[in-house]
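Taking it in order: structure first as structure tokens, then the write-up.
A protein chain is absent from this complex, but the other protein chains hold their places.
Labels run A, B and C following the written order; every chain starts at residue 1.
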Amino acid sequence: MNIHEYQAKERFRAAGIPVPPGEVARTPDEAESIARGFGGTVVVKAQVHSGGRGKAGGVKLAKTPEEAREHAARILGMQIKGLTVERVLVTPAEDITSEAYVGVLVDRKSQAPTFMVSAEGGVDIEEVAATHPEAIRRLAVDPRYGLLPHQALWLANSLYDDPAVMKRAAKAIGQLYRAFVDSGASMAEINPLITTADGEVKAIDAKMSIDDNELFRRPEVAAMRDTSAEPPSETKAREASLSYVKLDGSVGCCVNGAGLAMATMDLVKFYGGEPANFLDIGGSSNPEKVVAALEIITSDPNVKVILFNIFGGITRCDDVANGIVEATRRIDIKVPIVIRLTGTNEEQALEILERAGFSAFTSMDEVVEKAVALSKA
Amino acid sequence: MNIHEYQAKERFRAAGIPVPPGEVARTPDEAESIARGFGGTVVVKAQVHSGGRGKAGGVKLAKTPEEAREHAARILGMQIKGLTVERVLVTPAEDITSEAYVGVLVDRKSQAPTFMVSAEGGVDIEEVAATHPEAIRRLAVDPRYGLLPHQALWLANSLYDDPAVMKRAAKAIGQLYRAFVDSGASMAEINPLITTADGEVKAIDAKMSIDDNELFRRPEVAAMRDTSAEPPSETKAREASLSYVKLDGSVGCCVNGAGLAMATMDLVKFYGGEPANFLDIGGSSNPEKVVAALEIITSDPNVKVILFNIFGGITRCDDVANGIVEATRRIDIKVPIVIRLTGTNEEQALEILERAGFSAFTSMDEVVEKAVALSKA
Amino acid sequence: MAIFIDNDTRLVVQGITGRDGSFHTRQMMEYGTRVVAGVTPGKGGQRFEGPAGESVPIFDTMDEAVTETGANCSVIYVPPAFAADAILEAADAGVDLVVAITEGIPVLDMARAHAFARDRGVRVLGPNCPGVISPGKSKVGILPAQIVTEGPVGVVSRSGTLTYEAVFQLTHVGIGQTTCVGIGGDPLIGTNFVDCLAAFEADAETGAVVMIGEIGGTDEQEAAAYVQSHLTKPVVGFVAGQTAPPGRRMGHAGAIISGSAGTAEEKIRAFEENGIAVAKRPVDIVGLIQDALA
Partner (left out) sequence: MAIFIDNDTRLVVQGITGRDGSFHTRQMMEYGTRVVAGVTPGKGGQRFEGPAGESVPIFDTMDEAVTETGANCSVIYVPPAFAADAILEAADAGVDLVVAITEGIPVLDMARAHAFARDRGVRVLGPNCPGVISPGKSKVGILPAQIVTEGPVGVVSRSGTLTYEAVFQLTHVGIGQTTCVGIGGDPLIGTNFVDCLAAFEADAETGAVVMIGEIGGTDEQEAAAYVQSHLTKPVVGFVAGQTAPPGRRMGHAGAIISGSAGTAEEKIRAFEENGIAVAKRPVDIVGLIQDALA
């Protein structure tokens, strides 16, 4: 789960990291009044779950409250990478002496939270990693000990020469690790961590992703979810315990298992079609889940055909077939449905489906070709 | 640092352990009014830093508030193993179905916090360990992981058959570990952990020792120190950063280094005397420390002679000699002082001391014999 | 022969009395897995009834289960909040292999659990995996037994149903398997492709390997390099997720393209560059394996 900059900053502040003040506005009026409260130059920043806000014009400097209002008016409602900006963060502009990058994420290879820091902040760390990796210092944190004070200092040591600044940054790095662990995060990032003329360090941007699997035990973090920042269909899918990702194509896919679901989408593409979504209904033959899946898929106006691809392993195909039949009875589907089932009790399942008037297949390739054809009809 | 039962119970409660209510009384009146508040039978328990309260008559059952008052009157002011009872804890009597022992301490061999639990609670665990060690289940906690839930359950599993009780006890054991770590304890103990007729578990006694080295970072724990529970001389020694333990003999000892201080006491005994104290002044030749040491030793009316035993290593003997001379000028000492110095700059030191009129030796045995003789004069 | 599990596998089921645990325990017993014990705290002393009238003792703790029955392998069907601790308990109790089926374990819990298991030299398979089956010998996990048959192909995969698909098609044309391993869809897994490739290379009965990857991470790239440098046996590969958008989690917690790393294209290229025959469609796996075994 991604959270907004302003939310990540709240978590960072609570962990003690020096974060400049800032308030969230949902209207140009609010932005103006916040800017007036701060006085002086402010920054108006779009709050969306997406990188590249700056390039998209979502971050603007405002010298006066009126200017803040104008920027907010332009930014609110703007689309950035398909996401609508609903809020802006208004925060005093800082006098920046240097910009560094400090981030921590769960690294697959070291199987541990891993820090990356670089004196080249304010830019995309991926780019730094690609063009001059020697500018990045890395450290895998042994999760049994946490980030040790000397390790934080070792990281800060690569960013700053001034001992006082180095120690302040080490402290902030330690606090970032604290925030990361206490939030159940999979990634937390300060980019840039700035220094000011008087040697203070401050986090002027903040990013954090939460491990969805941590949410059950962190209700205060789960409450940070912003459903307005995702398509309503994904909210609905999550509530129905379905894995769903909306895409731009016309072949609605409903598959059991994530790997098979991806392979199905790939095969749609292989045969010249475009998948409308990723959807994993899991191992269940529960009609309720099938109903929810069908409702989600059909709510996408681009969908021209619905493709089921079910592998019956532990799940019996006849159970799933009954679930599909019942679900389609309960909701009115306007687009054709093609179904492939194979595995346990395949024959009975095909019979059930054909009796109910569905095109039923046992070959994955055949059913995908058929779906692609229908999507272009 | 030892803390009282009622203080340990506060820590346990804060960690979530089920601890029955209880209030502290400093007078019989208070005890009566607390007992009235609870209603029913209460227990009146002496609060002293010592085991064996029960045998000493420091724990009494009271059926009525008046009886509570009477018991409190008897217990308050009582001496238990040389310590005066200043407070009693008044707590409702519990209906006890079973008594178990649950304790955790830092174990030298495993270099880890180590749990001991036994279904034979309410008695001295040392005795259980000596007579039937198989009745104790032990577990060393890897400090990097803490007490894991399954480990707590494994411990509880040896205490109870009833699954619900077992799970409640496992929870309490986990909470005890939390309290132990969060208090910077070196030992924490529930003895007994009782069960009631309805299957609840409760900690009806509580003991905890704090690692002195943790106090600097735990002011809320340090504030629990009860200086009324130790001789004033030990309070004073601690404030002067001296290691001091009061004993019953007549030879006051002032030594640099803990090992040498113990060896000096042993030698006093070897030559037929009795040490009045353990006192390590550390490596310092600072007159202030010597003054504090002399004040502490001379405040003990049993002291008949003061014995200095100083090994000059890094510390120079002449510096220490000067410190002793200056300190004795500043306070008036009524008992003889004998001094042994050896090591670096020994000759100069002996000269300084003899000029100031002290008996000065270089042999440890000689000086101790002399001190013992003086203590009997 | 086979890898990881065989006729000597003595299994204890953690969470044996739960809905999934009891269902799959019966399935495993039916297949012939030697299930020697179950663990459910608070149910120690009871017995679990198998499908054919046989019964298995239930213990409160793994320690007792292993001590009493000599179990050397455990499988975990406990809810995510308790699963990491169950892995630690199994590792502590001294089994050699822990198969963690549970999906949804917090990743920081797993970071600690993997460190713990590494310290003790215990192999963890998963979590969030379908388990492992050595046809004709033993099955540990949730893989459907009816789709496998004995034969010369080793199968290793990050996904469940996609593996079933491939294995089913192999079995359908009469090509059997030595062992099929689902390594799991989480970002931090205990046994990776390289571990399985090394085991298949060392297994005399395995003649060829099918390796099924997906987007996310760079395990496939490292596996490809390992194939080039260490494997004498032919490997057929498939990678799911060519149409997955970057930055979105595709069901599996580990199936997400972060930055430029972890795309299907990168993985397919790594496979091809290191001598792995890549199937464009799942159905092509069969033909490539037939060629490899020919």
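The rule is short, and it goes like this: a residue touches a chain if its C-beta (ideal position, glycine included) is under 8 Å from a C-beta of that chain, and two chains touch if they have at least 3 such contacts.
From a predicted model like this one, the values you see are computed outputs, not experimental measurements.
Shown chains touched by the hidden chain across the complete assembly: A, B.
Checked against the full complex, the candidates B:265, B:321 or B:360 give a single residue touching the omitted chain, namely B:265. One chain is missing from the display, and on subunit A it is touched by residues 145, 148-151, 153-154, 157, 163-164, 166-167.
Mapped onto subunit B, the footprint of the missing chain covers residues 106, 108-109, 111-113, 126, 130, 142-144, 181, 184, 186, 211-214, 216-217, 243, 245, 247, 255-263, 265-270, 275, 278, 280, 311-314, 342-344, 363-365.
Please note the rule applied: only the chains that are shown with their structure count from here on.
Distance from the subunit B centre to the subunit C centre is 55 Å, each centre being the mean of its Cα atoms.
Under the contact definition stated at the top, the residues of subunit A that touch 2 or more other chains are 144. Contact of a single residue of subunit C with at least two other chains is seen at positions 112, 116.
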